[in-house]
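With one protein chain withheld, the remaining protein chains of the complex are depicted in position.
Letters A, B, C, D and E mark the chains as written, and numbering starts fresh at 1 in each.
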């Protein structure tokens, strides 16, 4: 059961509204890596989770993201206010916001694409979902960082820094929850990989040119790695 | 530049076609965690990547996923063959496959939803993209594991085990590439989190009931964690 | 700011799980007229609303719908439980739920379509939004009614009846809020309609046949109505 | 069966083409509250309708909306004409219109989102569909009103006023059709609401702050209303 | 301006309703190659067309497709009638049709995907649009042919044969309109292709295996064709 309190989780002060920046902010309201996506991903994972302790964590963080949705929505609304009817020129007016939405926020991204559950990653397997969440938090962090780069308004910067910080907090929590599950770093589900193929690295992009050059690194040499060169060409040669 | 060789990366043998299972397999052809999603996510990240060595890795693995797309498509097609015109009853016929597609495969998932680039996670920030890829491989691995559970056909099981194994291989490669970037485990981008808020864990879901009970764990206690109880209620109380 | 309490708003008891019915229930979880749509429509309208009293109402009801989302999600999950890995036959298994989601719920409708913000109607004009909400509640009510028709499980019927009832409650609240705004029944926004055209009813579908017959009623005769016959034909005739 | 006459329902005169305004107009051509949505919603409802008289009304109005689609499309095309190949600068050119569409209109909204049937509300229950239609007309009316605010061209204003006026006409017709169905204002379908819960108003958003304050009104007090305060908190308290 | 006459363009008689077949028919109501797609593609092309004679043809055929939409919708509705409330078992009930739509048709395809304008091909270049239309008619023709294969009901077969026939009629009309435009068979727009590259056929898929073998034909040899073997390999070799 949910309850709402009529205060923002983080107080937002905006100096001069900036319509263009408000539109950018919609990415974190109704966009692919935004707060609704986070809230829904963790809350739905939590609803499905059979591990009672990590279920509680998913609900804690999922609920916090709803409060973030409200903060970013309020911030965007302050910046978009000049789009209210009769207060902006045609050149400024984003038609979806000004004409359809009457100058308010809606669950669209910065380009007017409607939010879709295709943004969510819900697998019902805890060690998988936690990895999806770590990645989601990393994406949200970099998005906030880039947004901060595009504003000079101190109050806006502060609020975005708070939200950005919380992504790191959640990343740490998801990482700790994953590491204490008692599973190996590449142990997903129950079925083991086939030993014949698991350590082969196929060098499927070769040569050098405008698109770079062939390289080796700890992801294809050392340890158990076996580097296999150009399997498609090898196949072709073996048939001739 | 791409070249195609007219052989599958892994030879596929199917005993008795199983239309229902063929439809399930479409998840890995045109679904959210499927091979086209993997191929496109890594190849587009590779195109954008400025780190020449990891760019090569992204192109190697992205190209391999194209070959996987062909394997899973061929496997699905073998299972769906009875849906070709005039060879199946109305009860068996999936209309999208049998009527629209003439019994062949298309870039839909198991429910007929068209593949969409909303499935992809491409941030242009390498330490973020690698985390998105690790999570993507984990999701693909569990999906193959579940598919294997639904078939008894030995040839099908073998092909799916090969594909499942390769997801673990890629996960290992992405993890090694991430760990050798020289960034801390929670270091994303350039801006540091705000120290005042980064270690606070907000207990936003409380009480006990059908939906579980409050819990603590390494994700909210120990180390630097500061557990903050029920901030919404606290706010409400402080105003009264 | 939001808080979550670990109890359902309405206690749900399910006798025998019914996978087919669980799939139907997803309409009210992630479908066009479902609880997420209601929660988001009213909460986003509330965020944008400048009338403080009706804003409060929108937030009250929007928050309640989040609790409904949790009830319907829990109910669907109970019915879908047999789809957890290894517990169902291929014939029973909905691939999106069993294979991709591991037997849990996700924000899809009964056919696996992802929830989209295109379901929402948010205009930023209060007398318009309230009408959209009245219609939304009417749709949700009839959907619950039809769902109740498809189950014999007493606990399920009870929970659905509770949720169905609440839609009527909200409909009454929205209607009262609309009627006390001090606007006429056809007064939308500021601009008056053009008196020359507003009372003309164009009879654009004529004749009789498999598709019915021409009719009159209080929607085109009596009062101020002026019935205009077949304007397209008239235009054509006038040119010949 | 349909027939088309090569004249517009309302003659459109445009002074100076205004590309930016033409793009805005696409909201009413291929957008969520636009004329195709209206035409399809009413015509499909009409096809399904078993009440012969109201079926005729749905077909009359659905057909008129097709004629409106043609008017708004013609108007948008006049304003977008400078986007025809070789006639506009890169700065002016909307790529989807100028490059993909060759300067013509397509069934997109102002942001290039493709029209989708997710915009439609078709329930197959007449008293529900009529409410959806009343709300749809209200949304279309306010959209036209806002569009009128963004143009100074007299011919454009006239045409938009005509279209705006007709939305009110249709709203009146749908309202009359609803009121004469012989159903109570909150009577939807067949199943009655549960008397125990129907008159309870849950105060689920409380406190005061940046997001407003608690309020009462005819939507939660007076008449049969029973105001229930903060059920989530109450639940929590009762368990401690 | 449009007018609707209350008779179907082709009288439809259905013996025994067949719910499963009705669902299949939705492909031609709200599916990718269905009648709404045809009606909208031709009518919107017509609206944009500057060639007065071919514009008339596009409007004639676009209008006829609206009448087809009505025929296929009526036919689907007859087959789906048992899905009306209280008349079908849970096993038969398609939730989207039975629960959400009350047993009527909506603008979805056979899998419940909403119709989208992404199905349309409108380029604003007449010699391009006509080719898109020829292809669209060919797809619609084969879809009807496959549908006819899945029914034994004589009245249904007759109606579908009528609709299938008309696709050939339109294909002939579009072909005649294209051939009399005075453009060469490969003349599109204004810019000529680069003579250096236009006759080179790149053999980019080579070898032989499960996926076939290398082949030549009139599409890569004879006439002006120059067959270029394996350019990617050649590039690689040239750099070593």
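Criterion: contacts are C-beta pairs under 8 Å (C-beta built on N, C-alpha and C of every residue); 3 or more make two chains touch, one makes a residue touch a chain.
These numbers come from a predicted model, not from an experiment.
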- Item | Omitted chain - touching chains that are shown | A, B, C, D, E
- Query: Pick from E:75, E:100 or E:164: which residue touches the chain that isn't shown?
  - Reply: E:164
- Which of these, B:28, B:110 or B:123, touches the one chain of the complex that we don't see? B:123
- Query: Mind pulling the chain E residues that touch the left-out chain?
  - Reply: 3-5, 7, 9, 32-33, 46-47, 52-57, 59-64, 67, 116, 118-119, 121, 123, 125, 127-128, 131-132, 134-135, 138-139, 141-143, 145, 148, 161-162, 164-169, 171-177, 179-180, 185-186, 188-191, 193-194, 197-205, 211-220, 231-233, 235-236, 239
- Positions on chain A contacted by the hidden chain, ascending: 18, 20-21, 23-24, 26-27, 31-33, 109-113, 142-143, 146-147, 149-150, 204-214, 230-233, 235
- On chain C, the omitted chain is touched by residues 206-209, 233, 235-236, 239
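FYI, only the chains that are shown with their structure count from here on.
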- Matching interface for C-D, options B-C, A-B or B-E, criterion over half of contact pairs identical, gives A-B
- Message: On a C-alpha centroid basis, what's the spacing between chain A and chain C, in Å?
- Response: 29
- Query: In whole angstrom, how far does the Cα centroid of chain A sit from the Cα centroid of chain E?
  - Reply: 37
- Note on the structure: Residues of chain C that touch two or more other chains sit at 1-9, 32-33, 47, 56, 59-60, 62-63, 67, 70, 74, 100, 102, 111-114, 116, 118, 123, 125, 142-143, 204-205, 211-214, 231-233, 235
